[in-house]
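Here's the structure we're looking at; comments come further down.
The complex appears here minus one protein chain, its other protein chains still in place.
The letters A, B and C name the chains in turn, as written, and every chain counts its residues from 1.
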Amino acid sequence: MDAQSTHATGPGLQLPEKSYLNETTGIRSWLLTVDHKRIALLYLVSVTFFFFVGGFFAMMIRLHLLTPSGYMLSPDTYNRMFTMHGVTMVFFFLIPSIPAILGNFLIPLMVGAKDLAFPKINLLSWYIYIIGGAFTLYSMISGGLDTGWTFYTPFSTVYSNSAVAPAVIGVFITGFSSILTGLNFLVTVHTMRAPGMTWFRLPIFVWSHYATSIVMILGTPVIAITLGLAAMERLFGLGFFNPAMGGDPILFQHLFWFYSHPAVYIMILPSMGVISELIPTFARKKIFGYEFVAAASLAIAVIGFLVWAHHMFLTGQSTYAAIAFSFLTFLVAVPSAIKTFAWVATLFGGSISFDTPMLYAFGFLGLFLVGGLTGLFLGALGLDIHIHDTYFVVAHFHYIMVGGAVMGYLGGLHFWWPKITGRLYPEWMARIAALILFVGFNLTFFPQFVLGYLGMPRRYHVYPPEFQVYNVMSTAGASILAIGYLAPMVYLTWAAFYGKVAGNNPWPATGLEWTTASPPPTENFHVTPVVTWEAYDFHNRPELELDVPRAPTLAPAHGDD
Amino acid sequence: MQSPLPFFPEQASSIANNVDALFAFVVLTCLFFVVLVVSLVTFASYRYRRRSKGEVGDTVAGNLVLEIGWTVIPLLIAIVIFAWGAVIYVNFRTAPKDTLDIYVVGKQWMWKLQQPNGRKEINELHVPVGRDVRLIMGSEDVVHDFFVPAFRVKMDVVPGRYNTLWFRPTRPGKYRFYCSQYCGTNHALMGGWVTVQDPAEYAAWLSGESGTTTDPVSTGEKLFSELACNTCHLANGSGRAPSLNSVYGGKVLLADGSTVTVDDGYIRESILQPNAKIVAGYQPVMPPFQGLVTEEQIVNLTAYIKSLQSQPPPAKGAGVLPVTTGKK
Amino acid sequence: MHRTGELYGQFKTLDQQKETASLGMWIFLVTEVMFFGGIMMAYTLNRHVYFHAFAMGSNTLSLQLGGFNTVVLLASSFTMAMAVWSAQTGKKKLITIFLSLTILLGFVFFGVKYVEYAQKFHHHLIPGKNFNIFFCRDNPSKCDDLSAKDLEEENKELEEASAADPDLNAHAQLYYSAYFGMTGLHALHMVIGAGLLFWLLRESVAGRFTPQWNTPVDLVGLYWHFVDIVWIYLFPLLYLIDRHKN
Partner (left out) sequence: MSEQHEHIVSPKTYGVIIVTLLCLTAGTVGAAYINLGRFNIVVALAIATLKATLVVLYFMHAKYSPKRTQLVIIAGVFWLAILLFMTMSDYATRVDYRGVHYPMSQRIVAVLSRWG
């Protein structure tokens, strides 16, 4: 590191002599670290690895679907591809991505603490993640997995010929990593805040991670025990989910979705948190309706637990239950709408710049909007009859999970990269990559909405020829998307070593994390910070050197305080 | 028939119109919000772009009226969509009286369907136009799903219970149906065609012969699995009913201690009145097929069982006497 | 993080540290509630659907042993609470005594559980290929640990239950899946708890716990009480489904 620092010296800026990156050296100092920032980097490396594993499977799927009769892969191989794509992406990429990387790195910095409440448990959670990942990788190379990421019984427990048990056990284990992360965040936010950091001065990023953690600790144990029972059923013939033994496959679905629907909010809420940092920073304006945005996060987490059976409208569920679950599903739409409008309103009267993170934020807005709105189709009982289990669903959740969560993740990674590494990434390259991603994404997934309404079921290795045009479009888009994902990986890695030195607060932004050095020292702050300003307040912070105020354009109803 | 870029599936059932109407409504609602948000963002991006390095936004931090507005309005719209969808769904889940009931069994990876008069089809479904049709569906193995896009209907087929699905076809024609719940290797091949016919045509089809002239043994073999005989009469003797390998012409031990020679008469009786003579070591679980199979089908089944003479007898399985030597 | 005395580096005061640890433990216990919740759900549904088989299965359990274990576990909760009290009031000898008592009671529980499990094994009541709810009826000689009266009573119940549920064996097997799943998971938690108690015992013999610093005793106490609460529910749910005679 020291040798390279001669390469990059910004105008008058120097990397701090001592930071969390170089205070101790050697592989042991990384593998046995209890520093939340280093653990975040451990997660970054391993999560990126799983992202590219999952991405490889995605590419195979899209290439295979170029032709209706699918010459490339055998049916069994194709089934393994989409299953392993789903399992890897959901459990090993999306769920840990923002919380375990950005959340881990930033929450102590943002609340002004030296570390998370339980640093050793934090390290333990990474090892659990790695062990779970190892089991799942083992299942992939020893026969693969062909159950779909939903592991529906009795297919997964009785009929599948693939390596279900190690995969299920892997996911079971990884669940505990998620539980421990959530527990750590909750406790940290409650008891580790710096003096002056009141609840309503917390960045929305922290609020949304708080909400995410609620979902993690209350939902994840249920999937753990459910998959545990499924593994027991496969290995020892326990019969809870096997109709031949008197069990009920629908029970598995209930238990599975009790977690797996809220898990969608584990993926999207942190991303919303990132966006809530990016938009005020690059519009240089307080987020519009802070309390409402914070409360909306909690509302999503709580109501999100009451809607799971909307994945099961067509399993023969009671009509009454279906109506109740559908209604609750529509209620979730409201806090999402509040957030979206708040972001848009924040732009008004701001001073907007178009740095890369902001481009990702705009991309997020557009894609999340489409993803969220298409949720209305699926939540509506009458429409779900037709589009359930078709490509419409596939498109919808990719708009949320890839369009929403991954855009937020990449936006956040760019935004905090200077804080993490102390160096800036090449701006123009990053902007072009963001644009490529946006175009590639829409080209990949928008045609799938049409395919879905036309009636193409999901998880098909062959399809009727009339659907080919849309599939070709989708595959073409996927190739563009692949470039969009590879590019940041390359230039961000490059920037970590050779980029321009960023300084403490390059944007500038208002969070507590920007008041310390980049990269921060091991103990985060040399002196315990005392917070005297509200979140996203650009006006009472002379050290930010922002001095050209814009006149208010909307009447401040409960504005400046 | 199809344009190169199809955008909307055909409508061929009474429910399709309703679903599409709701779809159109939701599409328009969503378009409105997409256009609204995109234009607001575009406008703001231009109007409030940063003009100097040190510029900072205004101090507006919220507006209660706006917050209430964008809480209540989306809520109201959501309730409208919810209610509309619920009405369609309730109608879809509540079958009218006097339906044409068709039994459907899904198994990896085929659909077995049976008309009210007993006529069977595989991966084909014939229904009359304008008639309320109800499918009563069960699964032999894993969860499947019966999906007819042109009818806008689908329902999971879950092992261990029945699900029902009703529709009223409105236009004669051939429409695809799919399995849309992932069920293993050939999930994508587990589909077929629904043929909607005029009632007269349907009646003619229903009473007509199957048209396929195959030899009795293979017809019997097909029947043997279609009637699910093979689920109990496993060849290796491990099933709930005795293996039929090598039984024809031999003698079997009955529960009451007597023996009986397996001939055409005994086979016929065992199909129609299975409980009359129970093989030793087995429970009387087989349902009587009296009135359920035609004479021709019995002939075919018997031919098939005869053909099993050449198969090796099972190693285990109670009640089967050693094959009598005189048989040859 | 550096540690000064009992204070870890990320905290400012011992109070903050204790508060944090206690909150963490409580949140962990909530995840445990949900963990047991999943299997509780499986139990609830199957009991609802197969009541006769569940009642039958429940009646094959020994109420004496189950009731005795309930008392043992409650008593161990009491001794654990007393250990916490001793730590809070600085009675170092008493901590050791009460922790030892808690461990002892825990092992009594294991012993009884072992007897119960072993009996079920001999009676072919372990879910799997050999499961047979009718085993003792068909092989009374192999069930000589049951008195003739008990056996007769059980046979009568079996007859009634199989009249009500034609597939009694399969459904009773589900009951036993629930029984072994729930009590097994509970026992696993007990084993972990016992391990933690041994560690506490070592520390307490070394005189580590003072009125100022006794967080580990407090936290393990919370955990142990939680395990007790699980049993408080398991006992009526598994042993007392249908005990009345008419």
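Simple rule for what comes next: contacts are C-beta pairs under 8 Å (C-beta built on N, C-alpha and C of every residue); 3 or more make two chains touch, one makes a residue touch a chain.
As the structure is a computational prediction, the values presented were derived from the model and not from experiment.
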Hidden-chain contact residue, picked from the options A:Phe135, A:Phe292, A:Phe305 or A:Phe327: A:Phe305
Which of C:Gln88, C:Asn132 or C:Asn155 contacts the chain that the document leaves out: C:Gln88
Contacting the left-out chain in the complete assembly, out of A:Tyr20, A:Phe118, A:Tyr152 or A:Phe258: A:Phe258
Contact residue for the chain not shown (choose from B:Gly130, B:Gly160, B:Gly173 or B:Gly249): B:Gly160
Chain not shown, touching residues in subunit A: 190, 214, 218, 222, 243-244, 246-248, 251, 254-255, 258, 305-306, 309, 316-321, 324
Subunit C residues touching the omitted chain (full complex): 13, 15-16, 19, 22-23, 26-27, 29-30, 33-34, 37-38, 40-41, 44-45, 48-49, 63, 67, 70-71, 74-75, 77-78, 80-82, 85, 88-89, 165, 167, 170, 221-222, 225-226, 228-229, 232-233, 235-237, 240-246
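Here is the rule we go by: only the chains that are shown with their structure count from here on.
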Touch-based graph of the chains, sorted into line, ring, star, complete or other: line
Chain at the geometric heart of the assembly (C-alpha centres): A
Farthest chain relative to subunit C (centres taken as mean CA coordinates): B
Mean-CA-position distance for subunit C and subunit A (Å): 38
Interface hub residues of subunit B, defined as touching at least two other chains: none
Touching two or more other chains - residues of subunit A: 247-248
Subunit B - residues contacting subunit A, complex: 2, 4-9, 15, 18-19, 22-23, 26, 29-30, 33-34, 37-38, 40-41, 44-45, 48-52, 54-67, 70-71, 74-75, 78-79, 81-82, 84-90, 92-94, 108, 141-143, 145, 147, 149-150, 152-156, 158-161, 163, 176, 178-189
Of subunit C, residues touching subunit A in the complex: 1, 9-12, 16, 19-20, 23-24, 27-28, 30-39, 41-42, 45-46, 49-50, 127-129, 167, 170-171, 173-174, 177-178, 181
Partner subunit C, residues of subunit A touching it in the complex: 34, 113-119, 179, 183-184, 186-187, 190-192, 217-222, 224-226, 229, 232, 236-240, 245-248, 251, 254-255, 523, 528
